[in-house]
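Sharing a structure below in structure tokens format, with a few things to ask.
Partial view: only certain chains, each at its native spot in the assembly.
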Amino acid sequence: MFSVTVRDHIMIAHSFSGEVFGPAQKLHGATFVVDATFKRRELDDDNIVVDMGLAGQQLHAICAGLSYRNLDDESDFTGVNTSTEFLAKVIADRLADKVAAGELGAGAGGLTGIAVTLHESHIAWAGYERDL
Amino acid sequence: MFSVTVRDHIMIAHSFSGEVFGPAQKLHGATFVVDATFKRRELDDDNIVVDMGLAGQQLHAICAGLSYRNLDDESDFTGVNTSTEFLAKVIADRLADKVAAGELGAGAGGLTGIAVTLHESHIAWAGYERDL
Amino acid sequence: MFSVTVRDHIMIAHSFSGEVFGPAQKLHGATFVVDATFKRRELDDDNIVVDMGLAGQQLHAICAGLSYRNLDDESDFTGVNTSTEFLAKVIADRLADKVAAGELGAGAGGLTGIAVTLHESHIAWAGYERDL
């Protein structure tokens, strides 16, 4: 199994609902360093998993659509706890949609899985992985 | 599959028995930076894998029970080579016991696996993963 | 010259005022990984720069007083752009106050300088350093 990973980041405000979140129930924020991994059984005709430049651009487009905002005010996330693990799934699913729409190139049709990790600090991170 | 990881560290002395260990047969020591990963198929009602704060506290309690000592003198490890990979299993199993005892919260009952990685330097690390 | 550094972090929401900030004028947030460095010409009687454990505790107390909140709503920062470099100075000055108040131990009287670096992402950080 082959994989390629590209990194970007988002900077957002949000709050959480539920006692389990303690002080994080208040409006606060986070930088999430985002690692997006693309998986594939065999390399394509160019000897790659995916066009790494294009993968970086598409991840950046998704990050730009999430960053520099208060997620509590986004209609996509109304009433939702935008936890690190949940946001990893949001980004993985949006990448999967782009793969399906051909936005990662024709060769990306051979991808078999996506994994996304969000680092929220030097001591905590979360991830989500799915098949394609 | 979702995951959440928290990081802590221990600082210990130990020695190894066996020619394969070369100079590490002498009493020496290590800092192990410990990454503990909790896995789960679906998020819980709070939209999380596990209470990250509680996970960090419980990992810290396990680390405090190992750190600042000579593992050669610990009754738990008599006659055992406390290799990096072995210690990863020790910490993973202690975390699994805590999950079973409810110490990571009621929601942690939905966890399906634990993985622990111990970084012994910038050029070497080891890990262990198990089901729950 | 000797130095000792300890690391902690804060997670905050804030917004900026001024065209130079572009999209960051909107309410967003950040994780700042905080590195606090203590400097000293000669080691003290215990052969250290400062009690590293105490330094970590005091830095954590300062971080706890800043984290999990919207800095736009804090009276300390009314009408102020809480830029990364500005927050580095806030933390450095608060540490300096603690040194002066003896909260880093009697030996800390020999410290000659403090430097604070705040990492806002994997591609950007800022710092402030001052004499004591």
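Read from first to last, the chains carry the letters A, B and C; within each, the first residue is number 1.
As a convention for this text, contacts are C-beta pairs under 8 Å (C-beta built on N, C-alpha and C of every residue); 3 or more make two chains touch, one makes a residue touch a chain.
Remember, predicted model here, so these are calculated numbers, not experimental data.
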Subunit number of the complete homomer, 3 shown here: 6
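Following the convention adopted for this analysis, only the chains that are shown with their structure count from here on.
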Chains touching both chain A and chain C, listed by label: none
Equivalent interface positions on chain A and chain B, same or different at half: different
Inter-centroid spacing, chain B versus chain A (mean Cα positions, whole Å): 27
Where chain B and chain C are represented by their mean Cα positions, the distance between them in whole Å: 30
Shared-contact residues (touching 2 or more other chains) in chain C: none
In the complex, chain C residues that touch chain A: 7, 9, 11-14, 23-24, 26-33, 67-70, 120-123
Residues of chain A defined as touching chain B within the complex: 16, 18, 20-22, 80-86, 88-89, 122-130
Parts of chain B lying in touch with chain A, wherever the complex brings them together: 1-8, 43, 46-49, 51-53, 56, 105, 107
